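Just one protein chain is left out here, and the rest sit where they should.
Which chain is which? They are A and B, in the order written, and residues in each are numbered from 1.
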Amino acid sequence: MIGNAPFVVCMVLVLLGLWALLFRRNLIKVVIGIKIIENGVNLYLVATGYVRGGIVPIYTYAPPDAAMVLPTPQALTLTSIVIGLATTALMLAFVVVIHRHKKTLDGRKVTELSG
Amino acid sequence: MSVVVRTIARILVPVILAFGGYVILHGHLTPGGGFQGGAVAASAVALLLVAFGAPSLKKLKSPLSVLEDLGGIAFVVLAFLGIGTTFFFNLLAGSGGLFGAASPIGPNAGFLNTGGTVPLMNWAVGFKVLGGLGAVMVLFGLFGGDDDR
Partner (left out) sequence: MNLTAHAPILAVAVPLLGAFALPLWAKLHTSLRDLWLVLVAGVTGALTVLVAVQVYTVGIQVYTLGAAWPLDTLAPGGFPIRIILTVDALSAFLGLITVLVAVVGFSYAWRYLNEDEGKTLALTLGTLLWAGMLGMAFTGDLFNLFVFFEVTSIAACGLVGYRTWASRGPEAAFKTMVMYTVGGLFVLLAIALLYGEYGALNLAYLARQISGSVVDRIALGLLLGGLLMKAGAVPLHMWAPDAYGEAPAQAVILLVANTQISLYALFRVLFTLYGGVADPAIGWLVVSLGTLTLLVAALMAVVQMDLGRLVAFGAVSQIGYMLLGVGVGLTVIAARPAYGLVAIQGGIFHMLNDAVAIGLLFLAVGAVEKAAGNRNLANLGGLGHDLTWTTGFFLLGSLALAGIPPLNGFASKLMIYQSSFLLSPILSALAILASILLLAVFVKAFQGAFLGPRLRKAEPVPVSMLVAMGVLALGVLALGLFPELVVRHLVAPAADALWKGRDLYLQAVLGR
């Protein structure tokens, strides 16, 4: 049961992020909510790759018959972090532009468009 | 910022850049790599931004974005090198010479001249991340001034 704790934490993080996304009005907090979801997902990815008693998956460190944790999820997580960096920078840039035009960050006051 | 911060920044920036370079250089041997090293190096830009303010860094914006473009091009070109076999094929690995020495089996300290095109790609990514992140931070610092059309 305690082995599942990381997955529970991930889901809690994802739900927290969704809550922030849905119920926070400040645009920066919306971005933070998205980052929290992303961190939950990334943590989940890393946690899936864990092997009990495994060591760091580095070729030159490993004794011949050691169990390594899976390197693939770590590579995926890194990719997802890089992508997350790009999306966050882009979203924050839009927030800055919106603030410059509207002088507010309240999501309900900035809307000119109604999809 | 105060003169203390500026002096410390002048001392620390080369150190941060060197550490970023180290992380990129050893990317194929130890934890780290192009993105991580580039992010570390870009924190030097962040330090400069805090110490000297965005307007004095305005002249860095153009070289940084050129660096980013060049890094991206270098990465794709390195991937194209292997097109004789397949795209992304590691042409230099195992070929001896400066990049392609075979890595010994078993625990060892690691040798820099292994890895084939991987270290070169790490450098390309590192420069791209340094350029991109640095340009983004400088732009965020400059934002709010004149019309950026």
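Assume a residue touches a chain if its C-beta (ideal position, glycine included) is under 8 Å from a C-beta of that chain, and two chains touch if they have at least 3 such contacts.
Just so we're clear, the structure is a prediction, and the values are computed from it rather than from any experiment.
Student: Determine which of the presented chains are touched by the chain that is not presented, and list them.
Tutor: A, B
Student: In the complete complex, which positions of chain B touch the hidden chain?
Tutor: Per the touch rule, chain B residues meeting the hidden chain are 65-66, 69-70, 72-73, 76-77, 79-80, 82-90, 147-149.
Student: Provide the residue numbers of chain A that touch the chain removed from this figure.
Tutor: Listed in rising order, the touching residues are 14, 21, 27, 30, 34, 37-38, 41, 44-45, 48, 70, 72-73, 76, 79-80, 83, 86-87, 90-91, 94-95, 97-98, 101-102, 110-113, 115.
Note that in this section only the chains that are shown with their structure count from here on.
Student: Chain A touches which residues of chain B in the complex?
Tutor: Going by the criterion above, the answer is residues 29-31, 33, 35, 103, 106-110, 133, 136, 139-140, 143-144.
Student: Quick check on the complex: what are the chain A residues that touch chain B?
Tutor: 56, 58-64, 78, 81-82, 85, 89, 92-93, 96, 100
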